[in-house]
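Note that one protein chain is taken out, while the other chains of the complex remain in position.
When the chains are written out, they are named A, B and C in that same order, and each has its own residue count from 1.
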Amino acid sequence: MTELESGRNHLLIDPSLHVWGWQIALYLFLGGIVAGIMVFTGLRFLGRTPRPPSLAMALIPWFAPLLLSLGMLFLWLDLEHPFNAWRFYMVFQVSSPMSWGAWILLAVYPSSVALAWVSTREALGGPLGPRDGPWSSLWLWLTRRLAGVEGWLRAHLRGLALSNLLLGSALGIYTGILLGTMAARPLWNSPLLGPLFLVSGMSSAAAFMLLYPLSERERVFLGRTDLTLILVEMGLLFLWMVGLASAGAASQSALALVTGGPFTASFWSFVVAVGLVVPLVAEWVELRHGQVPGRSAAVLVLIGGFALRWILVFAGQASGWSSEMALM
Amino acid sequence: MKRRTFIRLGSAGAIGAATVSGLTTNWFGFYESRGKDPQTEGERVVPSFCELCFWKCGILVHVREGRVTKIKGNPKDPLSNGHLCPRGAGGAGILYDPDRLKKPLIRRSKRGGDAFEDVSWDAALDVVAENFERIKARWGAGALALFSHGYGGNWMKHLFRAYGSPNIAAPSYAQCRGPRDVGFDLTFGWGVGSPENTDIAHTRCLVLVGSHLGENMHNTQVQEFAQAIRRGATIIVVDPRFSVAAGKSHEWLPIRPGTDLALLLAWMHVLVEEGWYDKDYVEKYAFGFEQLQAHLRPYTPEWAYPRTGLDPEQIRRTARMMGGARPAVLVHPGRRVTWYGNDTQRSRAIAILNALLGSWGRKGGFFIPSALEIPPYEYPGYVDREVAPADRSEPSQYPLADEVLAQGLCQATIPTSLGDSRIKGWMVYGSNLPLTLPNPREVFRAVQELEFLVTVDILPSEIVGWSDVVLPESTYLERCDELLAPPWRVPYVAVRQEVVPPMYESRPGWWIARELGKRIGLPDFFPWADSMEYAKTRLEKAGLDCHTLQREGVILGAPQPIYFEEGAPAVFYTPSGKIELYSQRLAAHGFDPIPTWHDEEVEDPPPGYYRLLFGRSPVHSFGRTTNNRLLGQVMEENAVWVNRRVAEQWGLADGDRVYLQNQDGVRSSFSAPVKVTERIHPDAVYLVHGFGRKARGLSFAFGKGIDDAELITRYKTDPIMGGTGMNVNYVTFLRPSQVEPASGETGTVDTAAQSSGETGMMGEKTTPGGGAAATGTAGGEVTA
Amino acid sequence: MKGPRYAMVVDTRTCVGCAACVIGCKAENDTPDGYSRDWIHSLVAGEFPRLRMTIESRRCNHCEKAPCVSVCPTGASHVGPGGTVQVDPEKCSGCKACIAACPYGARYVDPRSGAVDKCTFCWHRLEAGKTTTSCQEICPTQSIVFGDLNDPESEVSRLLKTRKWYVLQPDAGTAPKHFYLE
Partner (left out) sequence: MSTPLFPLAFGSEDWRLLSGLPVGFLFGFVLERGGFGNARRLAAQFYLRDMTVFKVMFTAILTAMMGLFGLEAAGLVDRSHLWINPTFLPAQAVGGFLLGVGFILSGLCPGTAVVSMASGRLDALVALLGIVVGIAGFAVGVDLFPSLEALYQAGTGQVSLLPDALGVPPLVLGLAILGVAVLAFLGAEKVETRFQGHGSPVEGTPSPRPRAEFAVAAALGAAGVLALVAARPPSPPPPPAVEPVAPLELAEALIRREAGLLILDLRGESAETERVPGAHPVRREEAAGLLAQIPAGSTVVIYDGDAAPTEVPPDWPRLLRYRGLQGGWEGWKREVLTPMPASHFSLEEQGRVARQNQISAYFSGASPAPPAAATAPPPAVITGGATPKKKGGGC
């Protein structure tokens, strides 16, 4: 028997070592969806002969800045000293993924808003906004002012789409890298976490988009894409686990958290079964039988995407190098 | 101001602010990072000595803006050598304890009902003086008893001597170190005193019998313990618990509790039979070796094996280690040695073992200490003691006790079938009797019989809640005290001085004693203006400068020889003038003249019960510090140590909460978590003493952990000197579901209170009673 | 490398785990209630009665390759003078990335300021000209030694040359400057 006593605080509770909670898990989830939406939107505008999208598809890009704002609100809530948040933009720390993230987020906003604006205008054609009433003149003034900008954006549409694609990918990868560079948490410490989070984010985004009244063609496209993404995600998860299993003792004990430890049941049911296997089968069956992908599988994918982040955030903090942390 | 100017100024300001903020960023290369200075370095640093335990280390107290910020060791002090134990470092936690007694209190309902009224010092002292005089007039001075623990108690002792009562007791004698001092005195003619004259620093083999140095943080001893380890000394630890010291040892003997004497005899057998003892030393200084040799013959290690459960080979091996290291070998006498009622004999066995190894007066054994002579203050002379102390029912009882027995005074307070009680009033100074004396029921019974009870204390401890008058004393950081000049390696004197003025309406002990003395017609005994003037007078007589002492904290005297080989006199104050391996005094009183094993003295725990052992934590001095928030952060409650296999039997997991119930059906008032561990003998469970406090005034410590003292309803009295062996109680586990009504822990307190009667009244406590600092003695070393 | 390179050595053979370092540090650095910059870690292995015990006084390891510094997005965690790792509370936003990145659990958020806090090697004392940390000064067993690795004459250099030592979680790749003597 090995007995540990740590005077730091209570061994397993360690309140002062509380690091990240649900806010971060939620932020990572929303960030992943935002990344996916941006990638998909970017791809749509990069396509050679863009067919007219459904109204829902045209409006969906707005979710990028919206969900990101929501996510950043949670991120901000998690800060212990929130009114020092401006410090993020006083420096650029090359070695800090969080610093990268902060600057990426800064770039994501204009890019995603611009593309959403263009997408909306494109879909609706005519003037937007109130045509009469007290605000109409202001609106008119604004649209006129923005017309120039819009023209410029349209002229550089491919660049804008590319920037969305790249920023979206960066955002998706960064959420994984943020955890992946923590050498102190063996469960996270894998270069695969970046791609994994990107792919999972895209899969979640596809599922998220499927919740809206898209056209049949769009649904089939997203369903097919999601199917591929799920397969890739499963492959990445498998590689991530193989990587942990073949690394040192700390990584192995970290892996044991999800293969026989306290996070096992939740990981395999929510992430693997509910989030991956079942939707995979469901979507495959749907597409195979020529049906339009429905929403059930999409909801499951979203549940799985959130569960992946939630479990990774908490299990990762429970993993550690020193034996007392791995015990948790 | 013109509008234009305003705008111009405004924009200039904005640009300036922008520039400045830009300059602070990394972009400008001026983004300098800084740490923060915690601002705890003192504007004033006052030397004094510590009172968190009774070792009395020299300290330096930092004061900033009138607050004590931190306490450091005084490098000039020969006890602290500039280092402190955690308790000493956390002394400010007592000073700034929000639960402190703030005003004198007078009880306003039945005793234990615990309704008090704030009064002025004059009113409180008048009541005390009136009662002192009344008791003296009606019953004689001897009917008033003083229980004292802590250095400030010297003033009260002085008051009592002037008053004429011989009944001055410290629980630290019969509940703690008494048997050891008597045992060594019988053998060498010297007690080991405090601080002990153990030369741990230079020893080549240190043997600890139940002594848990490292958890028992008597500073200098632990410093020397580390030095001994660093020098590569062999460490042998006998303890049913794998203590920290055992963790440092080369040989750990996990002895069955209660059988230490058998091991000591077997060790001596090996030393004598195999010729490892110091023949020259024994021949020169010892008396009765032939008798000892004959006596030891049957005590082979194989004989000891079924009793102690220790491998005979390990007993032989360790004995040879000791023999090989002699004379620089030290079998430590321990500190709290009141375990099984045969403690004086066991201490004598330790003394004899040391004598065989030739360690007394030798480097690495026991040094011969010397003290600085500081003449006493001149007083008119104490009243002759006409009366004998009331602690024994007849003079022939405990014939070799050389101090007053605290539990004896407690018993003398209870009327017996033979007649009225002999003690009518108590003054309790810094001594929390319910946690200190064995069998708290007896204490509460005695308290109910009292005509008058006054406590002088710092915190509202349990005994305070039962008092008639409570006098709030200043902490050691707020008061001056008697000079300290203990016998030690070098003679020295240390001073305690007022670091910050007394908080609230607390007053120093010297002031309380003097004011009481004046009121009971003894002003001649308190001629000094204050304790500093008192100290100065004494120092001047000794030719020492008070200012130097106040500035430095200590003054060292000339070093004296401390080993026989250096020229220290080999004097033994025994009847034979030699080291008495065979004790004539014991023989004269009908006791075993050489320690003898009696199988019937050790009993096994009943099935399902475990022997309750208790000891210290390095961060606490028993109940004295459990309310100290600074120290409590590191250890807030105690845990019940249970052997892993026993825990498996009971289905107890680490951290499960349990209540303990002893063999007499007494249940602990609160629960504590189980510590499932390999570190304890399957026969025993272990608790750190001083937790499970029931005084509600102790808002931090209340209800945390289990109080071992309330489970000590039985004790075995040492027939030689009256020490109370307390490690003879057995406990079993109760789960909270077996104890608590649905409403939870609060309900429990009440139930527990009903079951034990006395505590019920403590439960009603509404005002802070008084309190205390000390629990003194019941802590101590675990042992076998 | 020029200038001092500060390190700490703890002798686990003599450390009794009394926590004087913990209380001393609390008083010296005025850390908030319930939080401390150093702590005692003890490990007991084996089965009754064959047991082994290791006691370590732990704190920030002031790593050469401090992950807390590299993940900090605001530059609050930085390598300070003498190669020590410091936190500037003014710059800290409390994002806790450094806490997650530290394999030693040495950091916590000070609830009073919202900034991350940890052992500074008593930098304020060194700046004031003292040569010891508070924990070293108070330690009754003198098991804690602080000093300059770049000075071959220093006590830490001497101990590391003459005694067997280990660091915590060497695999984490942080190159700690807090050593434990066996």
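Operating definition for what follows: contacts are C-beta pairs under 8 Å (C-beta built on N, C-alpha and C of every residue); 3 or more make two chains touch, one makes a residue touch a chain.
Everything numeric here is computed off the predicted structure, so don't read it as measured data.
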Shown chains that the omitted chain touches within the full complex: A, B
Among B:49, B:252, B:287 or B:641, residue touching the chain not depicted: B:287
Contact residue for the chain not shown (choose from B:225, B:305 or B:609): B:305
Absent-chain contact - pick from A:107, A:220 or A:273: A:273
Residue in contact with the excluded chain [from A:134, A:148, A:260 or A:290]: A:260
Hidden partner interface residues of chain A, rising order: 260-265, 268-269, 273, 294-296, 299-300
Positions on chain B where the hidden chain makes contact: 53-54, 149-150, 170-172, 175-177, 181, 185, 189-195, 197, 256, 287-288, 290-292, 294-295, 297-300, 302-303, 305-307, 309, 312-313, 335-336, 369, 402-403, 486-487, 573-578, 582, 584, 587, 592-594, 596-597, 599, 604, 607, 622, 643, 645-646, 648-651, 681-683, 742, 774, 776-780
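Keep in mind that, in the parts below, only the chains that are shown with their structure count from here on.
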Contact-richer chain pair (by C-beta pairs counted) among B-C and A-B: B-C
Between chain C and chain A, distance of the C-alpha-averaged centres to the nearest whole Å: 37
Chain centre separation (chain B, chain C; CA means) in Å: 33
Shared-contact residues (touching 2 or more other chains) in chain A: 1, 3, 7, 90-91
Interface hub residues of chain C, defined as touching at least two other chains: 17, 19, 22, 34, 36, 44, 46-47, 75-76, 91
Residue numbers on chain A that touch chain B, as the complex places them: 1, 3, 7, 90-92
Residues of chain A that touch chain C when the two form their complex: 1-9, 14-17, 19-20, 78-82, 84-85, 87-88, 90-91, 93, 95-99, 101-102, 178, 181-185, 248, 250, 316-317, 320-325
Residues of chain C defined as touching chain B within the complex: 11, 13-14, 16-20, 22-24, 26-30, 33-34, 36, 44, 46-49, 51-53, 55, 75-76, 78, 80, 86-91, 120, 123-124, 127-128, 134, 137-143
